[in-house]
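One protein chain omitted, others in place.
As written, the chains take the letters A and B, and residue 1 is the first residue of each chain.
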Amino acid sequence: MERTLGELATLLGGELKGPADLVIRGIAPIDGATSQDITFITQKRYARLAEKSQAAAFIVSPEWASLPRPLIIVPRPQLAYAQVATLFAPPRRRWPGISDQAYLGRDVQLGAEVSIAPFVFIGDQARLGDRVTIMAGCVLGQEVEIGADTWLYPNVTILDRCRLGERVTIHSGTVIGADGFGFIPIEAGNYKIPQLGTVVIEDEVEIGANCTIDRGALGETRVGQGVKLDNLVHLAHNVTVGEHSLLVAQVGIAGSTKVGKRVALGGQVGVAGHIELGDGVQVGAKAAVSHTLRPGQVALGIPARPHREFLKINAHLSKLPEIYQRLKEVEQELRELKAGLARESEA
Amino acid sequence: MERTLGELATLLGGELKGPADLVIRGIAPIDGATSQDITFITQKRYARLAEKSQAAAFIVSPEWASLPRPLIIVPRPQLAYAQVATLFAPPRRRWPGISDQAYLGRDVQLGAEVSIAPFVFIGDQARLGDRVTIMAGCVLGQEVEIGADTWLYPNVTILDRCRLGERVTIHSGTVIGADGFGFIPIEAGNYKIPQLGTVVIEDEVEIGANCTIDRGALGETRVGQGVKLDNLVHLAHNVTVGEHSLLVAQVGIAGSTKVGKRVALGGQVGVAGHIELGDGVQVGAKAAVSHTLRPGQVALGIPARPHREFLKINAHLSKLPEIYQRLKEVEQELRELKAGLARESEA
Partner (left out) sequence: MERTLGELATLLGGELKGPADLVIRGIAPIDGATSQDITFITQKRYARLAEKSQAAAFIVSPEWASLPRPLIIVPRPQLAYAQVATLFAPPRRRWPGISDQAYLGRDVQLGAEVSIAPFVFIGDQARLGDRVTIMAGCVLGQEVEIGADTWLYPNVTILDRCRLGERVTIHSGTVIGADGFGFIPIEAGNYKIPQLGTVVIEDEVEIGANCTIDRGALGETRVGQGVKLDNLVHLAHNVTVGEHSLLVAQVGIAGSTKVGKRVALGGQVGVAGHIELGDGVQVGAKAAVSHTLRPGQVALGIPARPHREFLKINAHLSKLPEIYQRLKEVEQELRELKAGLARESEA
């Protein structure tokens, strides 16, 4: 794979400064690029490495337009880097056709050019769209439906009746459609609430490794179009996540909570059950959200508070020992003052 | 599957208000029920949806006895819903017999009507009770023992010598019997403490997806009868969990800690090692428990404190910036007052 700098500038819609016919064969970080690579500056601290970089050319924002090297100038260098990286990415290799070491149940429907690797189990009446890829060790339950161009990495489990849309990516070890956690304490122990629902994963969703997305108790758990989940994320039964939301690693969301569109949850965030996070909500890493948040709210902390309030409290926390000390001094002074006045008035 | 309303009322031991011969074919939430479904009201906010619901009948508490629809009146509608859902749940389908695409080691003992799906590996001298179900992709180590009617969902791993009781359910991706985390820092690095123990899972336990339950260093890690674990729960070596306790998703318990009976731990709770949580302890989501808790204690926060103390502190946290401000004002007033008095006494 090779491209000229001019071709890349055109692809990116960027301004070319340098030889249009310069040949680029890859993309690499500023300190690892060879003379055949293009690199990029996304943060100030990387700019100082530019001089020593071996890179053939740089993708930069207008701020660095005077750098005396071949450049493509764009408004968003990180996006441009991602676009070029997409271009140079090696194609993902998949099993050619259907392995005879896989197991396919009865009445399985397969689209065109499906890839099914060895040691894949596909339950009865499952339906796979065109160009679906199921890598080794995946298990699909009965009546599972998977849309066109969806890709399951190795050792993914999709339980009975769950449905995945088109162009979905599921990383290894993820489990979709396990029973939700529903038990009612009774005298003899805990009575299980049967989990009769399902999971729906909409188009263009990407789910990281070792996530768990439980089926609804009744009805669905639903992950909206374009949502991206990092690794080890837990979605409980009947959760819904709106379009294009981003959930960072180890987030957990309790049952029946509705997460809006374009919500961003930081790593290890916990969200209580039966609440709503409005569209555009942002929650900082490690927070515990126990109440409904209005659209656009930015929250932080345990329990989560509005961003500014959290910062203010946190700053004052450091002063807490000092506050206590000063309070004691004030009390002492006041005591002395009153004692002095009492003596005076007696005198 | 169909049942009359009268049959359901009898099953639930509830009071019937409406036609006993009304035919019910399923159970569904209040806003999704069809005219063949029974539904239920478990919370006030759902009651207002009753009028518009298409449901044929309602399971309600005495509070809603005057609802002008066919009713079954019970003291605990949520439990009754679960019981009816159990009735209408489709049977779980399993591999009929033993797949010739599975691997069985030497001297494996199998009970009657065991189900072993393709791509299951069962180590030497494993013993499976009657009607055990092992779904695709599971791996059982050597000398593993599994009691009657236990069910392993796909891609579960049970390592050597671990023992599961009867009527246990393990969801996909869970790992039972990996080595506990035991290392001693030495000059050359970290010396591994061999993990020679095992894991015992007692009867009627249910374990969610992608959990990890480590084997004891010496002796056992033990999960007591009827315990229910949600997804992504971590139990370290030599932990014991008492009967009927409930651990919500992403809980982690460090080594050798003893959790009592009927304990409830909220999502993402962390519990330190070598402590005890007494019977009936309840810990709120996200808390970090660093000390032993007496039976019945309710704790919250990081580090965990008694529930009331936590709420009181948390309420005052919001006032912390104000407290600081008011303290500074008091100091200022006191300074002015003393200065004034000093001037007066000089005068």
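Here, a contact is a pair of C-beta atoms (placed from the backbone, for glycine too) under 8 Å apart; a residue touches a chain by one contact, two chains touch by 3 or more.
Small disclaimer: the values here were computed from a predicted structure and weren't measured.
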Check your understanding: Which of B:R48, B:R93 or B:K192 touches the chain that is not shown?
Key -> B:K192
Check your understanding: Of B:T39, B:T133 or B:N210, which sits in contact with the chain we cannot see?
Key -> B:N210
Point to revise | Candidates B:S53, B:T157, B:S245 or B:Q282 - the one touching the absent chain | key: B:T157
**Study point:** Where the missing chain touches subunit A, by residue
**Key:** 27-29, 32, 76, 78-79, 81-83, 85-86, 88-90, 93, 99, 101, 117-119, 135-137, 153-155, 169, 171-173, 204, 206, 208-210, 225-226, 228, 230-232, 243-244, 246, 248-250, 262, 267-268, 285-286, 301-302, 314, 317-318, 320-321, 323-324, 327, 330-331, 334, 337-338, 341
Exercise for review: Mind listing the subunit B residues that contact the chain we can't see here?
Suggested key: 103, 119, 121, 124, 137, 139, 141-142, 155, 157, 159-160, 173-175, 178-179, 181-186, 189-194, 196, 210-212, 214, 217-219, 232, 234, 236, 250, 252, 254, 268, 270, 272, 288, 290, 302-303, 305, 309, 312-313, 316-317, 319-320, 323, 326-327, 330, 333-334, 337, 341
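Quick note on the criterion: only the chains that are shown with their structure count from here on.
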Study note, to complete from the structure: So, in whole Å, the Cα centroid of subunit A is separated from that of subunit B by 25
